[in-house]
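This report concerns only the one structure given below.
Only one protein chain is missing from this complex, and each of the others stays in its spot.
A and B are the chain letters, set down in written order, and residue numbers restart from 1 in every chain.
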Amino acid sequence: MSKVADRRSPVLVLFIWAFLFLWLVIAAFPFFWTFWGSFKVEGDFFSKADWTWALFGHLTPVETGGNFTGDGYHGAWVQEEFWRAALNTVIVVVSVVAISLTFGTLAGYALSRSTYNYAFWLLILALIFRAMPPITLVSGYLLPFYQWNLWGHLPTSIIVLVAINQPFTLWMLTSFFRNIPKDLDESAMVDGCTHFQAFRHVIIPVMWPGVITTGLFSLLLAYNDFAVTAMLLSKDNQTMVPKIASFLGTTQTKGNVMFAVASVVSVTAPLFILVMFFQRQIVSGLTAGAVKG
Amino acid sequence: MKNTRLFLKGALASAVLMAGSSALSTAYAACGIEGGRVSIVGNEFPAIQTVARGAESCAGDGVEVKSNLTADHQKINVAGMQGNPAEYTTAIIANSSIVALMNEDVIRPLDDLVAKHGQDIPKNQLITVNGKIMAVAFMANAQHLAYRKDVLSELGIEPPKSYEEMLAAAKAIKDAGKSEFPIGGAYKAGWNLAQEFVNMYIGHGGEFYKDGSPEPAINNEQGVAALNMMKELTAYMNPDFLTHDSNATGAEMEAGNVMLMNMWGSRIGVLQDEEGAPKEIAENIEVAGPMMVGDSGTPATTLWWDGWTVAKNISDEDAEATFLAMKNGISPSILNDDTMGEAVWMIEGYEPAAVNQGVFASIASGATAYPMLPYHGLMHTALGNEIADFLTGKEDAAKTLADVEAAYVTAAKEKGFLN
Partner (left out) sequence: MLLFIALPIVSVVLQSMYAPHEQVVVEVENCDVFGCKKSTMVDQDATRELRDAKPLGRFVGSDIYTNRSHLATSEVAIAWRDSDGLSAFFKDIMNLPFYRAMAFTLTFTFVVTPMVLILGFFIAVAVNSIPSLLRGPAIFLSLLPLIITPLIGSLILFWMIDARGIVGALLQTLAGDPNLSLKASTSLTWVTLIVYGIWHSAPFAFVVYYAGLQTVPKDTLESAMIDGASRWEQIRYVVLPHLLPLTTFIALIQLMDNFRVFEPIMGFNASAHAVSLSYFIYDDLGGETRLLSSAAATSVLTIVGVTILLMPVLIRAWRDFGRKQGT
């Protein structure tokens, strides 16, 4: 590839850098704006009188005495106990990813080795489920869940999220496994391995990129979900996103809006770490062909 | 500096907590519940949180009290009360939303419980439908005028008593260069916008339905007049008015852009405090009564109450426990310096502040209550979806009103109100 780079004209290089710079500014600016603003008071963050207040803070010194304030973070994490929501989110996300991937890899492997055209029907199923607006699904679940006393508990939401996401996960993993040559496990079985041993010794070592990519998509879904968790969880079991929504509420109580802004920054932070950590895997996982089917 | 503030907040919070716990112990003795399950569903604004806390103080010793207060309460309360036994033993609702519960037949009449335990609840708090007590109200609300005292007095304008005067005042403020868009209004397409039409139509003396039936009857002179008045007002509003809900409108007044607005009584308190607005603006925000429009003699506003109900599909023990706990939730013991300003309480010992005068003036002015009809929710939705077309100039008033009626009839047919 380096040879290709050598042949580029300076104009092209300049253009590429300018384009990339412009895109990164557009992509990241709202987040940095939010981050900066989360240390201000509401009157400055939503500064209807003059937008420069949001940068330099006009009301923040008047109301808090300092140029920056941690009130939003304090209010959200200490006063409103946002950590509970964070804990619930961790439970939900870990469970959803673990369950989706366990079923997904086993079933995906089996389906990929089957001679019948499952993958296509999985695709159709994934499609119908993704096409159905989540609010319709959730409204349908409400009545039976109340009836059977399942409403409000974390496991219920976990199962629903897994169910909504599973066809998609299965489809991705199946097409990923299809790209692992059949010869690999077949030769292992010729050598006297059982199906399961072939899976363990031959497939598991090479499947990680695809599994991690699929896992990241499930993780993002569970982490960012609002429709399911807002309607199916009771106040005590709330996850982070509905909790943020409840800071806003119908009647925005003073100060709570800044709790929401501070929480948004808090919620995005772990995702940064995850993306930084798994960035290589996302790329290599997709590369390995999970999505080419 | 920052730390002292946090410390102060903490100290304040613990003081409130201590006050709360002493109230709690006295309340517990007063609840008189033998046992049972209480589960509350309702909206999440501070006044309702206070009521739920009051009810929760009855918990203990075989009595379980829990609450689920969320902005999505209307999406889950019917489903949560349809099961047997119902998940929620009580729903906190307003006069507009009680009909959804009555339509599905999920709340019980309270006559027997009132006779047994509620003799001391003032008669005017008992909401009766067809002679049966269906809910107990605890707070009132209404929309009325809020204005900037300093600006109006500087220009020598009296606070407007009608929308016609409001237009004249707005023109004077604009001409004096005080503000480009002096009028504020919660005209966000959807529920807010429909509410403003309901106000304006009632102010013009309009009737929504043909006598006692679900047949719509808004495509008339009053309807056209109401729409035209709304359009005239929008000429003095921020051009983005179709995206402004009551939160945004209040913020505009705090920013010093809006000098006159029709606003919920419950939302003015936060505009007058020291947060969010420069001091010279905050202390000049004043309230007055509701405005008239045309010559019908009825103010262009609606009166609202919030109250609680008891679920039908629960055991008598739970119903009794719920009644007693909720009664405690709205007893004078919940009022203290902090909770006093949260609402216009209909509770003994409540002392109205200056900010509440608007709501009281609305009640005194002979305003009508928001219609408590089984099918009015459908009308409200239809209005909210169709009126924007008139205000953006896409169609004329008669066409818009015809569209509203058509949308309403479609929905009412589906629900079985019309055939």
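Just so we're on the same page, a contact is a pair of C-beta atoms (placed from the backbone, for glycine too) under 8 Å apart; a residue touches a chain by one contact, two chains touch by 3 or more.
Note that the structure is predicted; figures quoted are calculated from it, not measured.
Which of these touches the unseen chain: A:Val62, A:Leu150, A:Cys193 or A:Ala245?
Candidates A:Val62, A:Leu150, A:Cys193 or A:Ala245; residue touching the omitted chain: A:Ala245.
Pick out which of A:Phe31, A:Phe56 or A:Trp83 touches the chain that's been left out of the picture.
The missing chain is touched by A:Phe31.
Which of B:Ala55, B:Leu69, B:Ala86 or B:Val99 touches the chain that is not shown?
The single option touching the absent chain is B:Val99.
Which residue, A:Ile128, A:Met189 or A:Ile204, contacts the hidden chain when the whole complex is considered?
A:Ile128
Determine and list the subunit A residues touching the chain excluded from the picture.
Touching the missing chain: residues 1, 3-5, 7-8, 12, 16-17, 19-20, 23-24, 26-28, 30-31, 33-34, 45-51, 54, 115, 117, 119-120, 123-125, 127-133, 135-137, 139-141, 159-160, 163-164, 166-167, 178, 220, 224, 226, 241, 244-245, 248, 260-261, 264, 267-268, 271-272, 275-276, 279, 282-287, 291-293.
Of the residues in subunit B, which ones touch the absent chain?
Subunit B touches the missing chain through residues 74-75, 78, 95-97, 99-100, 102-103, 105, 124-131, 137, 140, 188-190, 212-214, 238-240, 242-245, 303, 305, 346, 363, 367-369, 371-375, 377-378, 380-381, 385, 388-389, 391-392, 395, 403, 406-407, 410-411, 413-417, 419.
Note that only the chains that are shown with their structure count from here on.
Roughly how many whole angstrom separate the Cα centroids of subunit A and subunit B?
Measuring from centre to centre gives 37 Å for this pair.
Inside the complex, what are the residues of subunit A that reach subunit B?
41-43, 46-49, 59, 62-66, 69-71, 74, 79, 139, 142-143, 146-147, 149, 151-152, 230-231, 234-235, 245-246, 249-255
Quick check: in the complex, which residue numbers of subunit B touch subunit A?
1-2, 5-6, 13, 43-46, 67-72, 75-76, 79-80, 82-84, 86-87, 246-247, 251-252, 254-257, 266-267, 270, 273-278
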